[in-house]
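Only one protein chain is missing from this complex, and each of the others stays in its spot.
== chain A ==
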Amino acid sequence: MTVVEVSVTGAPRRGVLSRVVSRLGNGVVQVGLALVALFWLVPVFGLLIASLRDEASNTASGWWTIFTAPTSLTLSNYADLVGNSTVLRSFLNTVYIAVPSTVLVVVISALAAYGLAWIEFPGRLWLTTLVVGLLVMPIQVALIPVAKLFGSLGLFGTITGVVLFHVAFGLPFAIFLLRNFFAGIPRDLVEAARMDGAREWVIFRRVVLPIAKPAIASLTIFQFLWVWNDLLVALVFADQDSAPITVALRAQLRQFGTNIDLLSTGAFLSMIVPLAVFLAFQRYFVQGVLAGSTK
């Protein structure tokens, strides 16, 4: 009886917010979310339209006018872009930078995280702390020293240099993320594999990695997005031949934005790739975010 009484008197004490939410139900929440999504989608949509209009109409009127005159759309901007060797090369450069930077970071951090989480060695705690400490190291303080170093090593102005820099600054967060996830895997599981006769490498490959798939997918998306959208690092370390699309598009900027047709097309192209990557890994990504919070 006491239990029932407690729950009856306990009900009105819930927070105002939770009561509002439960009264209005899920529908309102969903409408709210849809509004937020729409708000974020408008610029993307605008960019897409702008990339499909010719220079003259882009200069003459805003993209929203297509709702009244939908006939003026054209693919000629994309044709021009493919014909523009600078932008095309920079697009490929971005791929050459982003893919190895992502792959290297994921591979190295997964190995390091396994070591930090599951292999006992002296100084493990200190090393872990050091990695976490590096998280707060701002990228800007390293730009000039590393530029000097790259200069003397002949890496300045090369794709390799840009990749190395991205890998170096991507690793602390990557290791931190994966180590925490790996450490959350029940100890019994790792020990069961040891009893079953597995060496560390086998435990890593066949037990830890498959379980950590969501975390690895999240990391892949994060890292890929960062590198793909990076301007600062590329601006410092890449030369004209190795410049990625962010740098190339910036170089296209003129005062008053007269080449909006080229810019919007290039920007849309550079945006669509990470979006595709995100959608490909989205299922794991959500799992990964949740897994990190509950376990």
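As a convention for this text, a contact is a pair of C-beta atoms (placed from the backbone, for glycine too) under 8 Å apart; a residue touches a chain by one contact, two chains touch by 3 or more; residues count from 1.
Here is the rule we use: contacts and distances are computed from a predicted model.
Enquirer: Looking at UniProt, which of "Multiple sugar transport system ATP-binding protein", "Glutamyl-tRNA(Gln) amidotransferase subunit A", "Zinc-ribbon domain-containing protein" or "Energy-coupling factor transporter transmembrane protein BioN" names the chain that isn't shown?
Expert: "Multiple sugar transport system ATP-binding protein"
Enquirer: Please identify which residue in A:L75, A:V95, A:L130 or A:A192 touches the non-displayed chain.
Expert: Answer from the full complex: A:A192 touches the omitted chain.
Enquirer: Of A:L127, A:A168, A:I211 or A:V277, which residue touches the hidden chain?
Expert: Of the listed residues, the one touching the omitted chain is A:I211.
Enquirer: Extract the touching residues of chain A with respect to the undisplayed chain.
Expert: Residues touching the hidden chain, for chain A, are 186, 188-189, 191-199, 202, 206-207, 210-211.
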